[in-house]
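Missing here: one protein chain of the complex. Every other protein chain is in place.
Residue numbering begins at 1 within each chain, and the chains themselves are lettered A, B and C in the order written.
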Amino acid sequence: MVTSITSFGRSGLYDWLIQRVGAAVMAAYTIFITIYLMTNPELTFEQWHALFGQLWMRVFSLVTLLSFISHAWIGLWAVLTDYLTVRLMGNKATILRIFAQMMLGGVAITYLVWGIEIIWGFN
Amino acid sequence: MLKVEIYRYNPDTDKAPYMKTYEFDTQGKDLMVLDVLEQLKAQDESLAYRRSCREGVCGSDGMNINGKNGLACIKPLSECVKNNKLILRPLPGLPVIRDLVVDMTQFYDQYKKIEPYLQNDTPAPAIERLQSPEDREKLDGLYECILCACCSTACPSFWWNPDKFIGPAGLLQAYRFLADSRDLATEKRLSNLDDPFSVFRCHGIQACVAVCPKGLNPTRAIGHIRNMLLQSAT
Amino acid sequence: MNAKKAQYFILCGGFSFVFLYSTLYNAARLARRFNHRAQILFRFSLILVLTSLNLPAMGYKVILTVNKKRPVNLDLTTINLPITGFVSFFHRMTGIFLFAGMAALLWMLDSSLDSQESFAAVRDASANPICKLILWVVLAGLAYHMVAGIRHLIMDFGIGESLKGGQIGAKIALVTAIILIALIGVWIW
Partner (left out) sequence: MASIRTISFDGIVIGGGGAGMRAALQLAQSGYKTAVITKVFPTRSHTVSAQGGITCAIASADPQDDWRWHMYDTVKGSDYIGDQDAIEYMCSVGPEAVFELEHMGLPFSRTDEGRIYQRPFGGQSKDFGKGGQAARTCAAADRTGHALLHTLYQGNIKSNTVFLNEWFAVDLVKNADGAVVGVIAINIEDGETVYVKAKATVIATGGAGRIYASTTNAHINTGDGVGMALRAGFPVQDIEMWQFHPTGIAGAGTLVTEGCRGEGGYLINKNGERFMERYAPNAKDLAGRDVVARSMVLEILAGNGCGPEGDHVLLKLDHLGEEVLESRLPGICELSRTFAHVDPVKEPIPVVPTCHYMMGGIPTNINGQALTQHAEGIDTVIDGLFACGEAACVSVHGANRLGGNSLLDLVVFGRAAGLYIEKTLREGIEQRNATPADIDRAMARLNKLNTSTTGESAAVLRKELQTIMQNYFGVFRKGEFMQLGIQKLAELRKRIENVAITDKSNAFNTARIEALELQNLLEVAEATAIAAEVRKESRGAHARDDFEDRDDVNWLCHSLFFPGDKRVTKRAVNFKPHTMEAFEPMKRTY
């Protein structure tokens, strides 16, 4: 058992499941938007605005956003802990990795706040 | 003449590893890579590599042969030589002790970590513990592992985290005991594996499956472990 | 005796640029001073730079030292990666790329919902050939990542785990992704 305090859910299984569920949600959202855009080639601002004004669409978008953030955190955390390691770079890796993880967290929170602002911020 | 390029490094004399080229006359025979090494060693005794059974069951002579990990003793030249060149390098990712000999400590440590022995505290019967042929069949494709490390050292996840990720070989053995109807430590075994590194660093790259000289499939075993974890957790 | 010094091109070297970029972007967004078109060009070109930064990482070379004494054979240019490995590697690359690309997609969503004018700006921007190209690159990344991800999900169900199955699955994923990417190109243009 390898302990880790910076992974998403600290359990490998939990992270794995979240990442898969998130992936499925994002795939559904992507497919939905693609079909919507293709069936509405002459999309107007009003139509688009109305679509996102509906509660289900807002919830769908929010769940997708949350999925994206957790999916990305789990994936990028794995990338960082693969390459930014003491084994590969020496002791400076730990500081670099923590810094990168903080940055990653910062961006993730920015995305989250901004996303919520977009989805729920307009009338 | 076959050109044989071999990774050479002797800590006593070399500052850094280098590739040495040998000319080799195969006399038109489709030799095994190990035969080539044995003949080269007769000329240059400083060449170091491991070998034992020379029939692919002891797992000593795993090495990187023209870019692909394999056992030298069962790899015929016809299957690996390209452009009349045989390139031999040590197994990737592990520290090189000398020439083609790598330090396998990390690999063995990961094997030990999964507690690779049958655990069953119930009193043993006077005869064997019974096991149906069907239950025994579940061990096929698992127990045959020879610990040659070809798989784990072909696995990028193992390159980056050999101290944390158990790697394909260790996980195949972990599943060998999880799958054994006689083993009763399933729960403990599973809970020891449920962290973000031990099992879940496997990204299904399947480099392990591509190189296993015994045709085993660690990716599938890891999938089974994940399913068992999932079943026990939901 | 000195061990050979480690040389290491970090795959995720582009990360710092992602962060730098998003910080810059947010500052700019809050200031709301740029004109929309300039903003779009600025951001998309940044994404392009980021992508190209990631490219050399594909052929990167790692020479490790352990205990400062023993060398490690890990010159990736000498090791064959099976096709399944390439599919997986590109999956990771596009994943990293999309984390940055998401900023662009979010910006498009934001602008498209903000007002009539900003909606029009997004439309205008996607008529610009350079913007088209950039949009295509982002969507191509998304398409690839999704196809490879779906392959992953299928494999999680135990399908395509054999040596042959994995390789066939990888080929199918690659072909599908290429077709999708081509279709996206057709759609954009």
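The criterion applied here is as follows: a contact is a pair of C-beta atoms (placed from the backbone, for glycine too) under 8 Å apart; a residue touches a chain by one contact, two chains touch by 3 or more.
Treat the numbers as computed from the prediction; the structure is a model and nothing was measured.
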Where the missing chain makes contact, among the chains that are shown: B
Contact partner of the left-out chain, one of B:56, B:156 or B:204: B:56
Residues from chain B at the interface with the omitted partner, ascending: 10-13, 41-42, 45-46, 48-60, 74, 76, 97-99, 101, 103-104, 108, 112, 115-118, 120, 124, 126-133, 135-136, 139, 143-144, 146-147, 177, 180, 182-183
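As a working rule, only the chains that are shown with their structure count from here on.
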Chain B and chain C: spacing of chain centres that average the CA atoms, whole Å: 33
Chain C, residues touching no fewer than two other chains: 64, 66, 92, 152, 156
Residues of chain B whose C-beta touches two or more other chains: 156, 226
Of all residues in chain B, those that touch chain A in their complex: 156-157, 160-164, 191-201, 226, 229-230, 233
Interfacial residue positions of chain B with respect to chain C in the complex: 7, 9, 11, 15-17, 64, 66-68, 87, 89-97, 102-103, 154, 156, 159, 203-207, 209-210, 215, 217, 219-220, 223, 226-227
Chain A residues within the chain B interface of the complex: 1-4, 7, 10-13, 15-17, 78, 81-83, 85, 87-88
